[in-house]
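Just one protein chain is left out here, and the rest sit where they should.
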Amino acid sequence: MNFPKSTDVIIIGGGLVGCSVGYQLAKRGRDVIILEMRNLASGASGRNGGMVTQLDGRDKNKEAILNRLNYTRENNKMLAGLAEELSYDFEYNRCGGIDIACSEEEWEYFKKLVPFQKEVGDEEVILVDKQQLKDLCSLLSDIVWGARYRPTDGTLNPFKLNIGFALAAKKYKAKVFTETKIEKIVIKHGTAIGVETNNGYIQANLIINAANAWAPLLIPEIDILPLRQVAVVTERIPELPVYSFEAIIDRQVIFGSTQQKSGNLLVGGLGTQARKREDHYKEDLSPYEIEGSTAIFNILFKGLGDVNIIRSWAGTMAFTADGLPCIGPIPQIQGLYIVAGFSNGMAFAPIIGKLVAEDLTQGKPSITLKPFNPERFYNKKISWPDSYNYTVLAEFLERK
Amino acid sequence: MKDLRIKKHPILGEAKFGKKITIFVDGKKFSAYEGEMIASALYAKGIRKLRATSKFKEPRGIFCAIGRCTDCVMTVNGVPNIRTCITPVQSGMRVKTQKGLGKWKK
Amino acid sequence: MKKKIFTQDYYKNFPGYPSKERLAKARVVVIECVQDIPCNPCETICPRKAIVVGKPITNLPRLIEENCTGCGRCIPICPGLAVFVVNNNYNDKESTISLPYEFLPLPEKGEEVIALNREGEKVCRAKVISVLDPEKNNRTAVITIAVPKEYSGEVRGIRLIRKNP
């Protein structure tokens, strides 16, 4: 395939968000080219557990809860028929999800949090005690106190969802170029007119930055933070009835765990602290990180001490100051749009792709994208601490 | 009963098998020699099917014999996915033909 | 019918194969080594410099006929088991062939065996003249058999008649 000179829409980033937006736009008749600097799903989209969690986090902010549920519920509805729509099985399994309390203190908090969440509109959430939790997931150890359980959460294969979108986009004549790195977005007289790549220049009417953690490298005006996470994958084990969960161990280590359809368990969480911002893009692991993640396994599971770890990875998530993504046109620049800053794209990306496409083709999405307006961060350089982790991040968000 | 152990060999000479021990294969008593790998002790007595795959229940046996391909995994002393081609027998060991991904202890 | 790959006609064109005249005269080594493999133990072991590989080491072993006494030290050392000794002067009717043998059971001196050609087919019956202890040559035995003269260019293997115990 020859490298094109011009197109209608350029999407930067072949991750889940880029491909989801690309599919929806191509389906609506736009001429789309997706440019990816590595390969499809090479960033966070291919380095996560495929956890579809409609509501994560434990804060009691009513507005934030509703804001999130608004989209994730709709996303869940969409996921149900998406495999058929894309003609691609991405192993979506509505197996339920749990957020585990590993201390008495957390358990006490859950007893207040769950009724609160129910009250503000998350009708599905259930509080389960230790025994009920062990009935749901029999391999858990005695460290657990109970959990918040939502039966309609689940897991999917993130690679397959990503690729499913890309293939479906191609059916609508979208073109995908991998190994194509964007050197810069060319702006002339306040209008984005094209991109300079290692394979040449392409002119476009609309440029969408969907590079998630890499997005601020091309649009520095919008600050999005990279956050490095690590994960280990076990060999296949028989299917567990409920499996997709989060837990906080020792009050610091937040991590998630899922089981893929193939049977492999995945445990992921924060790696060792990165010293500098650029260190958060590093994708190799230290042996201590693998040891640490493996140790979490042994803490949480009885009887799985002999399971073999067969793979590991590090990947870069993206965070914004308020935990919500940036979606919308970039102020003061024509023809430049951003869809980035997702910390949990799996529960979001399919519906967001649809809404963005509606926004760009009809001017009005079926659910407003206002809460994500990039203006809220425009030119606000956030002085994040050089070294930050979840705890720091949470504190920062609380102060805001 | 047949025994495929090679006792005399033109190059390697007389075989020196270890002490005779008893292990349990699918609950039945089974003789093996110390120092032998589980898979080859079974193979010597004609047991070549070591597990059944999870989806199609197809039989699998020794394929690479050096612990790389994981085709020969069985449940040993309650732990699934043990590579039997590189795991030596031990007196009293309980070896089970693994069905699919096996069962993990609760 | 199966096409024969390994025949006397094929081997006799290579420099390790003795001439007709030399073969007729007395005990001599027959080297059936036909590819440029980097290898030279036959040259190294020969006390009379009857086998020359030289440099490069991939040269085919060349037999210096007049130097060879047919002592057979090169038989068990060859990694390719490609060296034999033929003695067409054994007696009026028979020739002997000495060949490397690495199977069990070993034939015994005086035992009757089946002589095989290079394709493993039966040629005739043969009598075992001597068996060199394999332990002396790092587990490669050297068996010498007697066969009717006309088969000396063809016979390169043996099979025991007796059933395995």
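Labels A, B and C are assigned to the chains in the order they are written; within every chain, residues are numbered from 1.
The criterion applied here is as follows: a residue touches a chain if its C-beta (ideal position, glycine included) is under 8 Å from a C-beta of that chain, and two chains touch if they have at least 3 such contacts.
Please note the rule applied: contacts and distances are computed from a predicted model.
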(request) Refer to UniProt and select, among "Methane/phenol/toluene hydroxylase", "Na+/H+ antiporter subunit B", "Pyridine nucleotide-disulfide oxidoreductase" or "Formylmethanofuran--tetrahydromethanopterin formyltransferase", the name of the complex member that is left out. (result) "Pyridine nucleotide-disulfide oxidoreductase"
(request) For the chain that's been dropped from view, list the shown partners it touches. (result) A, B, C
(request) Among C:48, C:93 or C:159, single out the residue that touches the unshown chain. (result) C:159
(message) Take the complete complex as the reference. Which residues in chain C touch the chain that isn't displayed?
(response) 2, 5-6, 32-41, 44-45, 56-58, 77-82, 102-104, 116-120, 138-140, 156-157, 159, 164
(request) Touching the hidden chain in the full complex, which residues of chain B are there? Just list them. (result) 4-7, 9-12, 15, 17, 36-37, 40-41, 43-44, 48-50, 58-69, 71, 85-86, 88
(message) List every residue of chain A that touches the chain not included in the displayed model.
(response) 284-288, 290-291, 294, 309, 312
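Rule of thumb we're sticking to: only the chains that are shown with their structure count from here on.
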(request) Chain touch graph shape: choose line, ring, star, complete or other and state it. (result) line
(request) Identify the chain pair joined by the greatest number of C-beta pairs in contact. (result) A-B
(message) How many angstrom lie between the centres of chain A and chain C, each centre taken as the mean Cα position?
(response) 73
(request) Could you grab the centroid distance between chain A and chain B? Build each centroid from C-alpha atoms only and quote it in angstrom. (result) 44
(request) Would you mind writing out the residues of chain A in touch with chain B in their complex? (result) 138-139, 235-238, 263, 302-304, 306-308
(request) Spell out the part of chain C that touches chain B in their complex, as residue ranges. (result) 102-104, 134, 139, 141
(request) Would you pull the chain B residues touching chain C in the complex into a rising list? (result) 8-11, 13
